[in-house]
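One chain of protein is taken out of this complex; the other chains stay put.
Up next is chain A:
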Amino acid sequence: MTSINIDHVSRWFGNVVAVNDITMTIGPGVTGLLGPNGAGKSTLINMMGGFLAPSNGTVSLDGQQIWRNEQIYRHIGIVPEREAMYDFLTGREFVVANAELHGLGKKQAQQALATVEMEHAQDRKISTYSKGMRQRVKMASALVHEPSVLLLDEPFNGMDPRQRMQLMELLRRMGDEGRTVLFSSHILEEVEQLASHIEVIVAGRHAASGDFRKIRRLMTDRPHRYVIRSSDDRALAAALIADPSTAGIEVDLKEGALRVQAVDFGRFTTLLPQVAREHGIRLLTVSPSDESLESVFSYLVAA
């Protein structure tokens, strides 16, 4: 089993502290590194990939130090965020070169190109590729030696929805095979859809860790907002406000909906159906209105 150990790692650039005393372990499966822009995701990934020395602490792969250890790349595949690759080569030439640098050959390169479904364009110059095609060829170059660890910095940037789905499918498969896949993103939906485990970093600090549900649970003492539509909004509002788990209710006549603010997440979720049943009210829709990670972020930063 391969895991990356990040042990009390900090990294600063002059006065800017980009990563602040982070300790975490990234194990097999797909992990999402989530945080707003400037949180320190790229800095952390660059340290995991051996391209940046930690100012403090250690980053290791199964006990082996990563910085200044080129043999580690037998086990790591990297998909960089930056666009530049060898644009004057064709996709195939590029992946073959990457295979050769691993001591492998055309066969493995061809296999990797097939995995990312780029065979149809493999003989075109990379300079003619779309963003999504580039991303897939980068992916092929990272997969060519079947690494047990795959690091991807913002891999979905600039991809169209179909390409995004294909890449997610591929990463999910790699995670299921027992590889350690880590990708960064500042977009909630991507992480939610793909990652079985999430590490949240905000302003250089490790803010939360767990699956999406666990992270939500951490937030339960925070007010939750719901939009509720029912067969009798006014009666429902009157019944809900009587309970202390409900902090506020607004009847939105124009939308034909209730806006409810709940303080006790657990209690409210059992209360709502109970109250509805007692009063003979049919619930039409119940949807959280601010369960986005943007609100989680702002909550974490304020905490």
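By definition in this document, a contact is a pair of C-beta atoms (placed from the backbone, for glycine too) under 8 Å apart; a residue touches a chain by one contact, two chains touch by 3 or more; residues count from 1.
Simple rule for what comes next: contacts and distances are computed from a predicted model.
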Identity of the absent chain, which is to be given by its UniProt protein name, from "Succinate dehydrogenase hydrophobic membrane anchor subunit", "ABC transporter permease", "DsbA family protein" or "Sulfur carrier protein ThiS (Thiamine biosynthesis)": "ABC transporter permease"
Residue of A:Met24, A:Ala97 or A:Ala235 in touch with the missing chain, whole complex considered: A:Ala97
Touch criterion as defined above, residue of A:Arg74, A:Lys131, A:Arg234 or A:Arg282 at the omitted chain: A:Arg74
Of A:Asn46, A:Gln135, A:Gln163 or A:Ser185, the one touching the omitted chain in the full complex: A:Asn46
Interface with the unshown chain - residue positions in chain A: 13, 18, 42-43, 46, 49-53, 68, 70-74, 76-78, 80-82, 84-86, 88-89, 97-98, 100-103, 141
